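Take a look at the structure set out below.
Left out: one protein chain. Kept in place: all the others.
Each chain gets a letter, A and B, in the order it is written, and its residues are counted from 1.
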């Protein structure tokens, strides 16, 4: 099968490559670009572990062919930290609020939360729960993921974060 | 899970796409959002030799108000349907339904055209389009043609779309101002197909139902337009006996599969329950 030429931006860097058309974006990122932060959890588009940000949308990269990303701008978890190398508000929120355990869903979860906060800077708990409903976590039970996102939203907005009482 | 190999094509116009499909033959598939097709390819239930990606065709996107109708381009995403002010004003049930489709990531990429065209009985838009009396615009080697949504679905993954044809847009008559609507979907979890779902659009005058249209999702090989059930409601005050009769008529046309969502008899009954709840909510929304 004919290989396709693609050109795209990944974490601010221009990348050109020849890919077999059936190459899934997740494999392109993980194996050809060595960006192993995004993971494969379910293979069928239900778990969101492969989520990356593509042209201001949260996209499941194992449900996308690399050729479909031609011309796109992609952000992966590797491109999320602050320019000075410190953790972004979301990364810090997940750590402070214990929003992760095994870490396998975390890159996808953070990328999804990133887009959610871009669209809705001060989401309610219900909005957060629906907002991350395309991402499965098998470890945390979500309560602390919700808090992590609330923490990040507060930090970004400069508003005080009050951890909800049990 | 790895898809089989294929050649990739990204035409820039509908005409190019149609020409390509004609030349590539039966082993070519259309790629829109890909969220139905790619899982099938990864499980090797589909192994097309060619994919024709419609994303390069500029004029397949968008929502336009045209007279008494709204026209939605096939490549318009669920996300865009939810965000549309025109739809919110004129046909709010479309956004209500879109919000219940899959999950946020899939709604960014999943297209309206793909949802109505691929013939999966689990898709939510087809029953709604039947209820709304939509018309699909289809382009093929012989030019364009229109197919009524209510005539489009023939079996699971089997539609009026001939090979080589592309569904390019959907024309939906705007329901009267003040109409009541609801899409009730029973599902086990976000991302699941409906156990059963019902779309209802009604108009009321002086407490009497003046028009009703009902669509049912995922309770048969195809989406269903419950025409008899709809007719039974018109002229009634949506009192319990009338609604019961409509429910019975709606349940009678279902023929669901038994699966992890439940056995057939349950899903039939849930079609009825969803319809009852959709009718209640639709009535509460009428401005009569």
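Points worth noting:
In this text, a residue touches a chain if its C-beta (ideal position, glycine included) is under 8 Å from a C-beta of that chain, and two chains touch if they have at least 3 such contacts.
Keep in mind that, in the parts below, contacts and distances are computed from a predicted model.
The chain absent from the displayed complex carries the UniProt protein name "Carbon monoxide dehydrogenase large chain", chosen from "Glutamine ABC transporter permease", "Peptide/nickel transport system ATP-binding protein", "Carbon monoxide dehydrogenase large chain" or "YceI-like domain-containing protein".
Contact with the omitted chain, checked across A:6, A:25, A:38 or A:117, is made by A:38. Residue A:132 is the one among A:25, A:132 or A:153 that touches the chain missing from this view.
Seen across the whole complex, the unshown chain contacts chain A at 20, 22-23, 27, 30-31, 34-44, 46-47, 49, 76-78, 80-81, 87, 91-92, 94-96, 98, 100-107, 110, 128-130, 132-146, 166. Within the complete assembly, residues 1-2, 4-5, 39, 43-44, 103, 186, 188-192, 195, 259-263, 266, 269-270, 273 of chain B touch the chain that is not shown.
Heads up, the rule we're going with is that only the chains that are shown with their structure count from here on.
Distance between chain centres (mean CA atoms), chain A to chain B: 29 Å. The residues of chain A lying in touch with chain B in their complex are 1-2, 4, 20-22, 24, 43-46, 48, 51, 57-60, 63-65, 67-68, 70, 112, 116, 130-134. Against chain A, the residues of chain B that register as touching in their complex are 1-8, 10, 31, 34-35, 38-39, 41-43, 51, 53, 55, 79, 102-106, 108-109, 190-191.
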